[in-house]
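Structure record follows, encoded as structure tokens.
Only one protein chain is missing from this complex, and each of the others stays in its spot.
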Amino acid sequence: MAEHAGVYLRLAAASVRATARRPAYLVVRFLSAGMIVGIEVAGVVLMLDRFGSIGGWRPAEVVVLFGLAFTAQGLALVFGDTLEADKVSELVRRGTFDQVLTRPTSPLGWVVASYVDTRFVGRMLAGAVTVAWAADRAGVAWTPGRAGLAALAVACAATIIFGVLLAAAGFTFVTVQGSEAVNVLIYGGQYLASYPMQIYGSALRFVFVWVIPIGLAIYVPALGVLGRQGPAGLPGWLAWLSAPVAGAFAALGGLAWRAGIRHYVGTGS
Amino acid sequence: MRAYLALLRAGFQRQTSYRLALAAGLLTNAFFGVVRTAVFYALYRERDQVAGLDVADALTYVWVLEGLFAVVWAPWFWELAEAIRSGEFVAELLRPGDPYLRLLAFDLGRTLSVLVTRTVPTLTVAALLLPLRLPATLGGLALLGASLVLAAVVSFQLRFLFGSAAFWTPDYRSLFMLVFPVLWLLSGFVVPVDFFPGPLRALVDWSPLIPLLMAPVRVATGAAGPALATQVAWVALLWLGGRAVLALASRRLVVHGG
Partner (left out) sequence: MNPHPVIEVEGLRKRFRTRRGPVEAVAGIDFRVQPGEFVGYAGPNGAGKSTTVKMMSGILLPSAGRVEVCGMVPYRERKRLARRMGVVFGQRTQLWWDLPLEESFELVGHLYRIPPAERAARLARLEEVLALGPLLAVPVRSLSLGQRMRAELAAAVLPAPEVLFLDEPTIGLDVEAKAAVRDFLRELNRDQGTTVILTTHDLDDITRLCSRLMIIDHGRLIYDGTVEALRTAYGTTRVLVVDLAEDEPVQVQGAVLARAEGRRRWLEFARDEVSAAELIARLLAGHEVADLTLEEPDIEDIVRRIYRGEAPP
């Protein structure tokens, strides 16, 4: 993979150049992706300000979670949007994937690099601005450690979302017909991780901390950023566990992707 | 009349045939509904009433929202605009009868299918498991049903207006992409409009976005009369608006040949 990095960068650059041929449309998509974050955050701020707090967290602290979750999701979708079920089944139906298999590259590298979606950079940036703004309102004193934790949260959550997308894409090779059910994890997971985990029932919390650990990846590092104590069972040092957990999760997604390709090569479209 | 009813049925059957999408949709609604429910329970832990809503009102809002999601933001949002751009829509204008009514009949068929297969099951299950505030009488439930159908009609009427932007600009998608987030917030799909600051809320209450979600919520939670009246008034106004746009568009088609 490493020796190919240059090739994949070139493919990604080509896909960006291709979309940039319609700059106005690109700008609009970019803005719209960012606006969705702004609007969602604005609504939540209006609501939380009326209540004053949720699960003992102040509105600004919750909004830090929103920002981290949006940033991570945007980052994952820049590379992973093309792995969504309907897009993969489109690649298969049109025979594009057959051609990808005749290239001297990894199919995953090819697909991801060739369909980079810059519009989600808008979501990522809006998420990052949200984090900065809300952290300021929450009175966070930034230290290198805290910034590192925020970056860790984004990287790990994005890796987990990407792993979900990979697994879903692998599954799509088997079913061919895409199912949007996975969007629950991509969009629903982001929404769920935007609130402090203690507000959820134990079943929901268990699933999103330990099974699809997006809650773990956002929430636990955020505790450190905000200088808060976590509830029992979620000590602060868990933040450092989220990196290997996210890596393992993405690796599982990768295995599912490979299994999907093996199935595809075994049966054809 | 028979022709319009046939279209209504065709729309209903078309939408009902997407089984896999239906299952995925129900799952999505259930998931978001559960998360939102948890959020409101947490918010109301120390408060009984905020901005005139108590926890039962808020939960009702959550599940009406999940039920109406696919009605208002219909997955076939762009079909009209695409038909206009491809020129297919011209044939629609030339056929005998009323094109606006035909489009409405087919679209309403599809949204009714969504109401039957998604909205009603979602609301029913939620009402069995959670303390929602739904009408206790048959008459009240009938009013809620009427309000849901009116929401579907208004959603068509607004989709029609957005879709017909394609008569004037090929960049209708760009236009909508910039407007969509704002509509999303103002129609109450992020949080109930009751939480908006006073002036904004007053403004939104007079907009055609109210019939989409907040009016059915209000019909369910008790204030049926005014909410239904708002919906009916907007159906009438948007009807006139839609016809005016259609007339302008037809004239433009005749003059410019599409």
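Each chain carries a letter (A and B) given by its place in the written order, and its residues are counted from 1.
One rule holds for everything that comes next: a residue touches a chain if its C-beta (ideal position, glycine included) is under 8 Å from a C-beta of that chain, and two chains touch if they have at least 3 such contacts.
In this text the structure is predicted, and so the values were computed from the model without any measurement.
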item: Contacts of the hidden chain among displayed chains; value: A
item: Residues of subunit A (touch criterion as defined above) contacting the omitted chain; value: 6-7, 10-11, 14, 17-19, 21, 94-96, 98-99, 101-106, 265-268
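Please note the rule applied: only the chains that are shown with their structure count from here on.
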item: Centre-to-centre distance between subunit B and subunit A (centres being mean Cα positions), rounded to whole Å; value: 29
item: Residues on subunit A engaged by subunit B in the complex (per definition of touch); value: 24-25, 28-29, 31-32, 35-36, 38-40, 42-44, 46-48, 50-51, 53-55, 177, 179-181, 183-184, 188, 191-192, 195, 199-201, 204
item: Residues of subunit B touching subunit A in the complex; value: 20-21, 23-25, 27-28, 31-32, 34-35, 38-39, 41-43, 46-47, 50-51, 171, 174, 177-178, 180-182, 184-185, 190-192, 195-197
